[in-house]
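The structure under discussion is supplied below as C-alpha cells; questions concerning it will follow.
Here the complex is missing a single protein chain, while all its other protein chains stay put.
Letters A and B name the chains as they come in the text, with residue numbers starting at 1 for each one.
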Amino acid sequence: MQASAVPLARPRQGQFRFRLDLLGVVIAALGFAGLFLPFAAFRANRIVPGEGAQLFIALGPVWGVVLLSASLLVLAVALLRTPARLRLAASLSALLLLLVLIGEAGRHLTPEGDALARVSPGSGFWVLLAAFALLAADALSRLALSPLMRIGLVLGLAAVLAAILLSGAWDALSVLREYENRASAFWREAETHVLLAFGSLAAATLVGVPLGMLCHKVRPLRAATLNVLNMVQTIPSIALFGLLIAPLAWVAANVPGASALGVSGIGTAPALVALFAYSLLPVVANTVVGLGAVPRAANDAARGMGMTNWQRLAGVQMPLAFPVILTGIRIVLVQNIGLATIAALIGGGGFGVFVFQGIGQTAMDLVLLGAVPTVILAMGAGIVLDALVELASPQKRGRS
Amino acid sequence: MSQPTAPMIAIEGLCKDYEGRRVVEDVSLTIGRGEIVAVVGTSGSGKTTLLRMVNRLVEPSAGRVTIEGEDTRAQPPHLLRRRIGYVIQGNGLFPHRTVAQNIGTVPRLLGWDRARIAARVKALLEIFQLDPAEFAGRLPHELSGGQQQRVGVARALAAEPHLLLMDEPFGALDPIIRAKAQEDLLAIQKSFGTTIMLVTHDMDEAIALGTRIAVMDQGRVLQYAPPEDIIARPATPFVDALLGRGDRPFRLLSLGHVRDLLEPGTAQGEPIGPEASLREAFAECLWSGRDALPVIENGQALGIVRREALARQAGRPQ
Partner (left out) sequence: MRPGLVIRLLVLGLLVAFIFAPGAFGWAFAPLNRPNQPPIYTQSSLLRLTLSHLGIVLGAVLAASIVAIGLAIVVTRRAGEDFLPLSRSLANIGQTFPPVAVLALAVPILGFGNGPTFVALFLYGLLPIFENALTGLTATPPAVREAARGMGMTGWQRLVGVELPLALPVILAGVRLSIVISLATATIGSTVAASTLGEVIIAGLLSNNIAFILQGGLIVAVLAVLIYDGLSAIERRLGRRGGAPLPAA
C-alpha cells in the first residue's frame, strides 16, 4: 500500500557531539513557549470563564522549580543530537512528571473545602504535553520498535494512566469533578460506546468478508457492490443515523420479538445499523483487494499441485489476504470509535452524550470527559491494530 | 490402473480454442518413461497452454491426454494434479508458509502422516543442497532467487511423482545460477527416473536438457525429434531461424562429450576433463591456438582430443 522504500533519516552518529537536532529545535521552541503560558486555569465555578495561572502560581515554588528544571533538561536533550533511547526515556519521564503535577496544580489552586471551584489544565500544560509527546513519538519512530513492543508500550501507558487515576492524583481536576458527578453514567456510556464500535465491527466482518469473497469471485457483482457501498459513505453520518429511526421504529412495532431484543427507533439500534453500513465498504473493499493481490504464481502453483478450490481459498488465498483484510478492520474500528460519538444525537448513548451535553452547557470539562476517552480509545485501537497487521504480514515481519 | 507398457504421456489430437481463436491446433505426441521433452517456441506459440492441458489446468477443446495409459478425464482434476509435479516460472512459493511447509504441501494434501512428511522434506532439502536445520523454517522471501527455485522444484517432487511438468522453470534466474540449476535437474532426473515435460523459449536450454525437443509455432508442433536431428535437419524455416544459423555447428558440438572423441597420445598445456562438452573443447583449442588438448581425469592422463576431429564433428551429419 504505502511505498516501503522510503529513505529514513540517516543513522545517527554513536558518539556524543554537540550538534543541533533539526526537529529538536522545533520541539524545544514549542516547549519553551509552553513554560511561559498559563499552566492551569482556575474558575470559581464550572460555567464562568477561567483565569490562567502561571507555572509557579499553579504549582507553588517547590514543584514549580522541579517542573521547570526537568522541562529545560528534557528540552536540551531534544535540542541536541542525542541517541533515540535517551530521547524516549527523557520524554516519557517528562510526560509522567507533567501528568502527575497537573493534579498537584489542582490541589494547590483549589481553596480548602471549595466544591464549586474548578481547576483545569491551561494552555501551557497542553503545549508542554504536545512538545513532550512529539519528542516521544519521534524517538519511537526512529527506534522502529517491533509490533509486540508497540503493543506492550500501549498496555504500559494504559496501566500508568489507570494508576494515576486510581491513585487520586487528579481528583482535584475539573474533568474528574465532572466524572464524580456522573460516575455511573460514565461507565454505562463507555459500555454503550464500546458495544456500538465493536458490535458494528463484528457484524460488518461477519457479513463483509464473505461478501468480499463473493465479489472477488463474481466480477459483475464487484463493481455494483462497491459502488453502492461507496455511496453509503457519502451520506452524512447524522443524516444516516436519523433516517434509520423511522424504519427501525416500524420494525420494533411490527416484527414480533424485535423490541424484546432491544430494537427500537430511538437509541442504540439505529446507531448500530448505521455504523454497520459505514463499516461494510472498508471490509468488503479490502477483502476484494487482498484476494486480488494474491500472487498469480502462488495461485497457479496451488491449483497445479491439486488443491481444491476450498483448500486454495482456506490455505493460500485467505491467509495471504488476511493482512489486507485486517487493515480494513483497523480502518473500520478507528472510524467507528469516532463515529459512535454521533449516536448521542439520536439517543444512542456513548461518549458523545458528554460531548454534546458539554457543548450545550458550554462546559468544556464535560466535553473533555467524553472526548478524551474517545481519543484514547481510538488511538489505542489504531496502534494495536497497526501492530497486529504488521505481525500478520510475513514479508514485513522481522524487518526493522 | 496404469499400464506398465503405455507411454508416460500420450497426447492425441489436442486442440484449444479461446473465444473462437485456436491457440493449440491438433497436437499429437507421446513422451516415453524417463524422457525429458522440451517444448520450445516463441511467446504465444501455445506451448504453455499445451503443458497446462496435461494436468487439466486448462481443459482441452478437443482431443485427449493419457498418462500411463489412463485418460486424464478419468478422475477429478485436483486428484490428477496431486500425482503430477508442477513447477512454474517465478516458482509460485506460498509467501506465508515456511520452506518445509511449502515442500510438504502435496504430501499433506495426500494425507501422509506427519513423520513421513518430515522425513521426505528433510531428504529433499538435502538433495537440493539446502541444510534442513537452516532452511526448513525460513519463509520464501528470506531465500535467494536460486534457493527459491530449488525449493520450487523440491516441492514439485515431494510426493514422488512419476511425471514433472515445468513451465519456464529457470526463466527468472541469472545465467550462472541457471546453468547450475539445469545441471542439478539432470542429476536428479537421472537418480529418480522422473519423466519431465518442460516448456521454454530458450533453444539452448532445450538442447541442454531435452532428450527430445518439440518446436511449436502458432499452436502447432512443427518438429518433434532428438536435439541432433533438430539441429541437423530443421523441418521448417521457422525451426531453422529459431536455431540461429551462426550457432548451429556449436549447438551440435554441445551435445557431445570429450570422452566420445578421445584418442591416444599426448599434448601440451591446460588439460580438459572427459565430461566437458565438445563445444568447450573446441573453444579451448581455438582460443589457445592448440591442435590438441590433453584429457585428464582425477590426475590420470586418458589421451587427447584433437581440433581436427572436433571440427569434423561440427559439420552437418550425413
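Couple of notes before you dig in:
Just so we're on the same page, a contact is a pair of C-beta atoms (placed from the backbone, for glycine too) under 8 Å apart; a residue touches a chain by one contact, two chains touch by 3 or more.
All figures in this text were calculated on a predicted structure; none of them were measured in a lab.
Taking the complete complex into account, the chain left out of view touches A. Contact with the chain that does not appear here is found for just one residue of A:86, A:116, A:223 or A:246, A:246. Checked against the full complex, the one of A:268, A:374 or A:393 touching the unshown chain is A:374.
Taking the complete complex into account, A:356 is the one of A:32, A:56, A:322 or A:356 that touches the chain left out.
Residues of chain A in touch with the missing chain: 2-3, 5-10, 21-23, 134, 137-138, 140-142, 231, 233-240, 242-243, 245-246, 334, 337-339, 341-342, 345-346, 352, 355-356, 358-359, 362, 364, 367-368, 370-371, 374-375, 378-379, 381-383, 386.
Assume only the chains that are shown with their structure count from here on.
Here the CA centre of chain A is 57 Å from the CA centre of chain B. The touching residues of chain A, counted against chain B in their complex, run 295, 297-308, 311, 316, 319-320, 394-395. If you check the complex, the residues on chain B that touch chain A are 55, 57, 77-84, 86, 88-96, 105-106, 109, 139, 141, 152, 155-156, 165.
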